[in-house]
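Here the complex is missing one protein chain, while the rest keep their positions.
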Amino acid sequence: MSQQKQKSLESNPNARWRLQGHHRSAISCFFGEFVATALFVFVACMGCVESPAFPNSHFRSGLTFGLAILIAIQCFGSVSGAHLNPAITLAAFLYGVIGWIKAIAYFVAQAAGALIGYGLLVAVLPQSSIKGVDDPAGACVTVLASDISEVQGVFIEFLITCCLVMVACSVWDPRNVKLQDSVAVRFGLAVSCLILTAGLFTGASMNPTRSLGPAVWNNSWEHHWIYWVGPLVAGAVTSLIYRMAFKGEEEVDLGNSNAKIRMIGEVVIQ
Amino acid sequence: MSQQKQKSLESNPNARWRLQGHHRSAISCFFGEFVATALFVFVACMGCVESPAFPNSHFRSGLTFGLAILIAIQCFGSVSGAHLNPAITLAAFLYGVIGWIKAIAYFVAQAAGALIGYGLLVAVLPQSSIKGVDDPAGACVTVLASDISEVQGVFIEFLITCCLVMVACSVWDPRNVKLQDSVAVRFGLAVSCLILTAGLFTGASMNPTRSLGPAVWNNSWEHHWIYWVGPLVAGAVTSLIYRMAFKGEEEVDLGNSNAKIRMIGEVVIQ
Amino acid sequence: MSQQKQKSLESNPNARWRLQGHHRSAISCFFGEFVATALFVFVACMGCVESPAFPNSHFRSGLTFGLAILIAIQCFGSVSGAHLNPAITLAAFLYGVIGWIKAIAYFVAQAAGALIGYGLLVAVLPQSSIKGVDDPAGACVTVLASDISEVQGVFIEFLITCCLVMVACSVWDPRNVKLQDSVAVRFGLAVSCLILTAGLFTGASMNPTRSLGPAVWNNSWEHHWIYWVGPLVAGAVTSLIYRMAFKGEEEVDLGNSNAKIRMIGEVVIQ
Partner (left out) sequence: MSQQKQKSLESNPNARWRLQGHHRSAISCFFGEFVATALFVFVACMGCVESPAFPNSHFRSGLTFGLAILIAIQCFGSVSGAHLNPAITLAAFLYGVIGWIKAIAYFVAQAAGALIGYGLLVAVLPQSSIKGVDDPAGACVTVLASDISEVQGVFIEFLITCCLVMVACSVWDPRNVKLQDSVAVRFGLAVSCLILTAGLFTGASMNPTRSLGPAVWNNSWEHHWIYWVGPLVAGAVTSLIYRMAFKGEEEVDLGNSNAKIRMIGEVVIQ
């Protein structure tokens, strides 16, 4: 076996250029989460731009927003897990997927990524597309509809983030660990659904840092607390309930294919 | 092997907080089906809201409805099977997937879930969005178009529910047991298709409890019997036909990967 | 091993009610192809209905049409292969997937299914929705746009059916034999794409029997030959080119998982 490993490294001469082991992995996770959030906020918010020169519709921007999640999960799912969202990171911490140091690092990466992502948008688009007559608060800023009270708003954000975090918990469930192939599609379309459903009422943020980026650059802070309280409480509550009520038993190691291979290997070696 | 199990339990110290074995599983199934239906009815019906303040279209609400099914199956498929629908539960019973006690429990969970799910919607939205000039029967209440007679309506509901139940039967078919990865996407888009197809004629309910929730809260019972008779008859007929005419042979246990692992294990142990 | 088989049969007491072996399989294939085509034509053509009472758009009907293919492949892919289309069946015959007896039987099943499927539509909808001012030829009848000549039309049908048959050939390719999970989604969205692309020019039939059903019931035969010549020639040409130029080598039996299981079984038995 060690010979095969040798061969594998030789066939990959660039391996020496890369940081090895634990350190590379930690930096790669942090940087991955940062780039993932920046990419997601840039693409998703560009898809929300609406101005007289660039007509748009809520249907188009809602669908695009979910597909931007698809891109970010596809690109960074195997790098950092592609949380993109402090509510998901909080849920992951309470679910036992990540530790508290990583959770804090991810939150920093997400906040920085959202600021950079929206900053890139401001850099490449004409100012009139970002903040104009059609978009007084600024493109992609989450606002409450005039018919929705603050209590209703925070409740809606809470409920739709519960759905979102439930999706994440089911992806982390040991029973579903082999069903990874279309995770990006399922997660992306789930987000599209929730935005098409609730977008007209609260903007369907479900994500504090996704609301933070546009709020900072446009200095639009009306009702902003809703997009922190609703999603974060939902992340904590849903994760704990799912873990207690629904999470499958951990499969014995034999159940995953790596273990299988190791055992077969032993047969051969014996 | 027992050592590995030991290790797996130790790495999961919360295991002691959870109900063990059969009882946890039964409660988890019932509660899962309840939450799944509530989540589905809340999200899907919110996506149907249409009022002067919140414009909508049949295309958008039909697509969203199917994606709400995607979310519910993704979250609860591995918990309760995510039937969400008495017609599917009846089909599952006749197909041999579940027993009659579980079938009745699921029906209760679905009815309760639909009532709670729509109730949450009533709680978080302004009353004018639920029942208004554009929606005299109430948001998400299934009604017949004026050009469609009751006989045509029940026949349409019967036929599209046949399609839906056929999808479920094919998912349960032993030949497809390994093709689980994108089930949520396939089922969700199938429902979207059937709603886009038949929604303007009958509302494309295909699901008695999904029709029940909005009907109770809005006290709108016109043609309501159609949404019980059409889907339930379709569930029974399709399940029996599929089982007799199309269902694949049960694969010998060797065919599934767990069996494989067990056998390999035996080799090692021997 | 025989004991396990025994157990599997006992746990499935209905096995005796079903036809055994080869005969059941042949009847099941034929009947499956018939029901699959009827289901597809019923759902897809209902999604094309457009009348003053039931507004529609080319975008919505094109997307729905592809998703109807998704449903049919999901339900009957493991029963009959869900060709639904003589052009696909011809391609399958020339590719070596099926023999000529089965090919002819499938063609009969498809023609009968299309007639029954559209007949169900005529039965459940008001006559004004099928043939009206907006749809002089009849709902779902494939017609040429007035700007497109017959030669252009047959060429467009030929080219888009080439794309469709190429998708089918790639699904049959030995290299892709393990990638079955999302076939229904990929095929459905591919058909949606081709209809959104070419639907306004020729109706984007790509399927003689799908054009036959509406043509018979509405007695609309203008340019009907195009929808036989274009798709069938495309099916033949594409299948032969793909087989010669692109088809992967047959993998040795060892390559598929059943063989693996059989071998492991031998280890145990030895």
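Each chain carries a letter (A, B and C) given by its place in the written order, and its residues are counted from 1.
Rule of thumb we're sticking to: a contact is a pair of C-beta atoms (placed from the backbone, for glycine too) under 8 Å apart; a residue touches a chain by one contact, two chains touch by 3 or more.
A quick note: this is a predicted structure, and the numbers were derived from the prediction, not measured.
> Which residue among C:A26, C:A53 or C:L189 touches the omitted chain?
Within the whole complex, the residue contacting the unshown chain is C:L189.
> Taking the entire complex into account, which one of A:A26, A:L120, A:V177 or A:V216 touches the absent chain?
Of these options, the touching residue for the absent chain is A:L120.
> Considering the whole complex, which of C:I27, C:I104 or C:L179 touches the chain not shown?
Going through C:I27, C:I104 or C:L179 one by one, C:L179 is the residue touching the chain not shown.
> For review purposes, identify every residue of chain C that touches the missing chain, sorted by number.
So the residues of chain C touching the missing chain come out as 59, 96, 145-148, 152, 155-156, 159-160, 162-163, 166-167, 169-171, 173, 175-176, 179-182, 185-186, 189-190, 192-194, 196-198, 200-201, 243-255, 260, 263-264, 266-267.
> Considering the entire assembly, which residues of chain A contact the chain that has been omitted?
Residues of chain A in touch with the missing chain: 1, 4-5, 7-9, 11-12, 14-15, 17-18, 27-28, 31-32, 39, 42-44, 46-47, 53-55, 57, 59-60, 63-64, 67-68, 70-71, 74-79, 120, 123-126, 128-129, 180-182, 184-185, 188, 258, 260-261, 264-265, 267-268.
> Need a quick check: the contact residues on chain B for the chain that isn't drawn.
181-182
The rule we apply is simple: only the chains that are shown with their structure count from here on.
> Considering only which chains touch which, label the overall pattern as line, ring, star, complete or other.
Here the contact pattern is complete, since every chain touches every other one.
> Select the interface copy of A-B from among A-C or B-C: the correct pair shares over half of its contact pairs, counted by residue number.
Going through A-C or B-C one by one, only B-C repeats the A-B interface.
> Go ahead and note the Å separation of the Cα centroids belonging to chain B and chain C.
26
> Residues touching two or more other chains, restricted to chain B: which are they?
In chain B, 59, 180-182, 185, 264, 267 touch at least two other chains.
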